[in-house]
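Take this structure, written in structure tokens, and hold onto it; I'll ask about it next.
Let's turn to subunit A:
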Amino acid sequence: MIGTATVYGLCASGLVAIGLYGLVLHPTPLRKVIAFNLLGSGTFVLFGVAARRGGAAGFLADPVPQAMVITGIVVAFASTALAVALLLRLQETGASSIETTPPEQQDNGAS
Partner candidate 1 sequence: MILVDIFTMAAVGAGMFFFLAGTVGLLRFPDTLSRLHALTKADNLGFGFIVLGLLPQSPDVLSGLKLVVVWLLVQLAAATAGQLIAQFVGLERRRDPAA
Partner candidate 2 sequence: MMPAGYATSEGGALLVIAVMLPIVGMIAIFALGLRRAERIAFIILPGGLLIALAIAAEVARTGAAVTYVLGGWQPPLGIALQADGLSATLMVLTALILCAVGLFARGTFSTPPDMSEARRPMVFWTLMLGLWSALNTVFLGQDLFNLFVALEFLTFSAVPLVCLDGRRETVQAALRYLLFALIGSVFYLLGAALLYGAYGTLDMAGLRLQAHYNPATSVALGLMIVGLMAKAALFPLHLWLPPAHAGAPAAASAVLSALVVKAPFFLILRLWFDVAPQPGNQLAAQMLAWLGIFSIVFCSIIALRQVRLKLMIAYSTVAQIGYLFLVFPLVMASDAPSAWQSIGWTGGVLQLVSHALAKASMFLAAGLIAEALGHDRIDNLNGAVTAVPISVAAFGLAGLSLMGLPPSGGFVAKLMLLTAATETANWWIVAAILVGGILAASYVFRVLGRAMAAPKIGFKTLAHIPLHRELAVLGLAISAVVLGFVPLQPFAFLGIGRVGLP
């Protein structure tokens, strides 16, 4: 018997796969960041599924994983903000992709 939680569990698996695909294959950082957020959302839904299944003692769902998800969403936002700031700064300094020459050939001057 498939319940509501299971349906969303499958949704979470799908989101993880889609997000990971984008994260690995997209060459530009902005698209990678978007894909990372999809991947993160899938992970959070997985916590939500555990929470929904764990409803007991008068609670419709287990509050502990739900609270974890709230913390996780905020951290994911902070990561996105930092990544966006980095990629905008990268554009200002002249590069537009994180795929450039291998590090061995880069000119890392004295600090």
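Selection criteria: all candidates are chains of the complex that A comes from, given by their letters.
To be clear about the criterion, a residue touches a chain if its C-beta (ideal position, glycine included) is under 8 Å from a C-beta of that chain, and two chains touch if they have at least 3 such contacts; residues count from 1.
Remember, it's a predicted structure, so these values are computed and weren't measured experimentally.
This complex pairs subunit A in touch with one listed candidate out of 1 or 2: 2.
Per the touch definition, subunit A reaches candidate 2 in the complex via residues 16, 23, 29, 32, 36, 39-40, 43, 46-47, 49-50, 53-54, 62, 64-65, 68, 71-72, 75, 78-79, 82-83, 86-87, 89-90, 93-95, 98, 100, 103-104, 106-111.
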